[in-house]
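Please read the structure below before turning to the comments.
Heads up, one of the protein chains got dropped from this complex, but the rest are sitting where they should.
By written order: A, B, C, D and E. Residues from 1 in each chain.
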């Protein structure tokens, strides 16, 4: 079948959404300390790598089609994408893959600076399989919340156009669970060095996220009217949220910050995600302001309650995700005069559906994530050693440092790779050492200081 | 109405153009000193936030439709975008919004390092409303310069396909006015520290700008022939301008620089903007070379005449904007054998129309910008204090610093946000202090040095 | 002709591919030392500038249409793009231009830190004209390898959907030749300072490359089925290659690195390039793994054999380019039941065609590049002086340094450009000096230390 | 007067400052340094090639003190930066001929 | 010989250099430092949390001088870096046992 405008739009949208995950890597990576920036970025990059493979093999199959108890699809139905025959089937698979990729990557911001990279590489595919795919199936794949699903029929279908529950609430809850299991960074709430090391990178990340979000929200649009509404709402809500966050900062702290502007943009984008096709532009402005202010206030909760959600995944994605999802109960536009939120005379029906969807997503994500994360934490351990944390996870986990600007810095010597395969057996241990012990198992050198 | 290729193209183009403004933030932000980089970027980001909101509320309405004296549209006609019913109406509004956003952001480069952020947040919405919207209306919205407008009918319609007058001349003139009102940076023309702090960011910005410019110039294309011509011209002119700028540098200074390459690209893009659909590819090459050379020479004018157009908005956008606009009088292609520029035997008609459009845009922008900027400067003040400028506007206006790479740097202590709303009343004052006085009103601490 | 979905897709794809070259500038620029970052980026930027102009003038004409001995097109057939009349003609020219641009830019990674910029500006247009255009003509323009070409008829047409031979093998071979002619960097294989200076930039570059590659591989798709397959393969192969590279590192060196993740992505993209429309998604996964592992091993060859392919153009582009091209002999899908690779029962026909295409591309590129590079090296010299290399090519060739973060750094004085044209005759020499001699011819100052 | 210079672990800056402040020291100067001694370095790996970094990051803390206080300050610094492992660093003292507070021009002990 | 070390405001570098050059000093060394004394710091705010930075950026200027010149140089530095406000910094002098110009191997005063 020849390419139609819809196909082109979906392919472009999918590329835009894929670009968001590296954008997230910068958004997050700029907020960590310099000695943990690469690890932070790697958690996003590896999500692309692993989920990309998982999606081709069984993920796509599990998130649509004939399912099991309206909860999840059959992983073997189109395993390896065999048997997909509709013309745009593979385009849709690609588009869907990018959502799964970014959702799991979003979680990583909560556990910056202290998670074992090996544990993360186990968490990613398991979580996508057991948490993301079922929720995506229930909301979008014809499951529980769909028009034909048990809950959808009971309460009326919940609206989640682009992923308020599936992506943001889901990731936000998982982030919270991980923090509670892994624990806080050393020095959390006390150490003044926990400040963002590269704010331009945060702004670059926010810019890429915004850019890509036009694909994220808009990709599924099928008419010009819908496309236009989504586009304008994806501009309006984050613009208003940026202002909301900045005004909050100005009033509370005395200064509007650039980190606040970038954060406000993301909060607004999160809030408009489920609602983008179902609220008016002015509704989007209002939703944006609320999300911006609420998330600006919510990022303080972690200090008050003592959970080290390092880069505020809960404060931004969970809080604004809930706001956007629930707001639809009030400001959803009627469709051809029917339904709509409370403010449009649609009665409370939509609100119940939205609350149910949010609640079930929270509950499902919380329970399953707890099981997965605990299993990993109790077996292989999810957290690096104290020493590795002090040295910095870039060096201790990846044997790299992000920057080397200068002269007179480090010195040292260089050992080129003469053997194609040196046969070193890595142990994942910190290459940095203390006590004159060269701990890098790779080299076998070990010398104790006098 | 189902999505057509035209709708898709316009939605993609709009996203591309929106992405340009963060690109501009990097283009400009890399050129300032490290201690003013965030503020520079914030001036672009806040433009997205504020103009995004303004456009939804009244900006779109003011730049099209029934107007007042062919000068400006009625702000209440489609206030809040109510009443827009054509299928692609909202898509076009979104596309138009991105032009307004970047135009005002362009101005900020002229007043780097010294403008009050609060004043800028007043300037942005007022200027867009009173300067941008009318000019956009006159040129594109069916106003004075349109085929039916008074001037358009008298002189023949001026060609400004993508914004030579509306965007670049307009922003360049406003930039000049602001510099004259706000004054030069401390140490302008003497202090060797006024060098760009991060040239890779400048190149990143130029790259994003170029990428987005395909949407900027191309979005309004309706045929394949036009789309192709615009695409190729948007490649050819900046490519040639880059070479023109670099050869100028090589001859004059002895070295072709990367800042020059990035600047040349932007100069070429500016020049081709009005002309992109109306000159041949070879014409675009020629126009590019002229713009590259001319802007490379023009950036020296500020030192000669002593106005501190810090990041050369005048030298690049005003100069190349005029070149591109006026060049159409010479090299515009005839349309179906009719008209065209002087070189194509079309006679001087087009030239007069172009000169008139450029002249009126300059005059209108100069007068209105002067009024707005003076009003702000005389009331709230447009310029930070000397002390704030020395400390750096990032710290003094935003309480942030862009980078923190290292060890042994700053030390200090950390005060987490325990209260959701701390009730601090910001005063916008510099958090940095002198004389042992802790000026941050927030903490109330104040101790005088012995 | 009104815009169709195909036109829109091609225009978007072309913009995406153009964006790849600045992406490459960051991918490469982050890998050099800080004192050579700008020069590295400039080699990519100037490729856009020069090839952009060449393509409009004669490059497009030479890579299609009536040709000379099935080897190259006539440069004057559509010189300056005159006479192109099909509706999408110019769109295709633009799309093709972006391939030529990035191919030559790819080469530059091999000669980081030591090439004369002036020599590079000669090499670029000559190489594109004499090497790129003919190979593009032979493979895509209706030449030797086409369905009607001599070799294509003899062996059956080789498959190279998006540029395995034309782009990656070609650039990889040219890179190797240049290294052999120009020689190794000072301290190659010994100096520990040859480490990447900014790995986040490398990751940014990889992200932009991946994003753009959807246009690179997908642009020529004409059906929804093909578009979907290409899209998913362009996700699957680099995802799998990232994992392949990281596992190799983990096993061999003990740590998976972020530089490895970025490199693996590029290796996977290179391998899938020729194959993207002709292998199954599972085939793409397999191809990706192989390419990731192979390139991760191949980057060590330069140390073993002593050729300083500084940023591993050979290890990544030549090796994975050959893998992707030859793999089609095994895993090409049959088209409507006919043909296909060995594994699909298509017999060895396709394999011979692939090997022939790879072999001829290697031979042609090697011979022609040698002639061009030697001619430049023997006349103007391709390599900077020792002193310039020690000082750093940013300062010595471009009179710039990439970063200036701080206080107390440099001091100095400032000489604004008072004269528009100062009449300085640059000599391209290093502005930095030794021995108290101010060598900058520009100033004429020269003082010898006591 | 004496100038006490300490080359110590970067992560000890806070405890040294606390120690000195509670002893009553009113000012100090910090800068970045790197060095090697008994402590071994670490290995970075880029595209499979190993870079052995053996100059490790340290900070330099400098305190100007009167002759009487110098010894105590030395002890405070050592106590607050010692971990007992290689890499703890070195502290040394040199005689200062003259010291001036720029703001007031005060000299000698008054300048401290 | 003496080594004069000044920890002063970064923005005073230019005026110090001018002062020293007109006095006739032919060389000096500059490096980055940070410190605290009477001068208070400032506050940065990231996502609402306050970071109080109290080590403020300074530069260290070092000049090697003959015994005769040392006192004048001290005065020149103080004069050209004084603003009268806290944070102006400290200057101190230590005796140098030996000094060498690497290029020529000259020692003592000839090396300066």
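Just so it is clear, a residue touches a chain if its C-beta (ideal position, glycine included) is under 8 Å from a C-beta of that chain, and two chains touch if they have at least 3 such contacts.
Since this is a predicted model, take the numbers as computed values, not measurements.
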- Given B:192, B:306 or B:348, the one touching the chain that is not displayed: B:192
- Which residue among E:3, E:56, E:77 or E:91 touches the omitted chain? E:3
- Item | For chain B, residues in touch with the removed chain | 192, 195-196, 249, 252-255, 257, 259-260, 263, 296, 299-300, 303, 312
- Message: What does the interface between chain E and the hidden chain look like in terms of residue numbers?
- Response: 1, 3, 26-32, 64, 94-103, 105, 111
- Query: Given the full complex, what residues of chain D touch the hidden partner chain?
  - Reply: 2, 6-8, 31-38, 55, 58, 60, 74, 77-78, 81-95
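Definition applied: only the chains that are shown with their structure count from here on.
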- Item | Third chains touching both chain E and chain C | A, B, D
- Query: How many angstrom between the C-alpha centroids of chain E and chain D?
  - Reply: 18
- Query: Which residue numbers or ranges of chain C touch two or more of the other chains?
  - Reply: 5, 8, 12, 192, 195-196, 198, 204, 252-255, 257, 259, 299-300, 303, 403, 405-406, 411
- Query: Where does chain D touch two or more other chains at once, residue-wise?
  - Reply: 30-32, 44-53
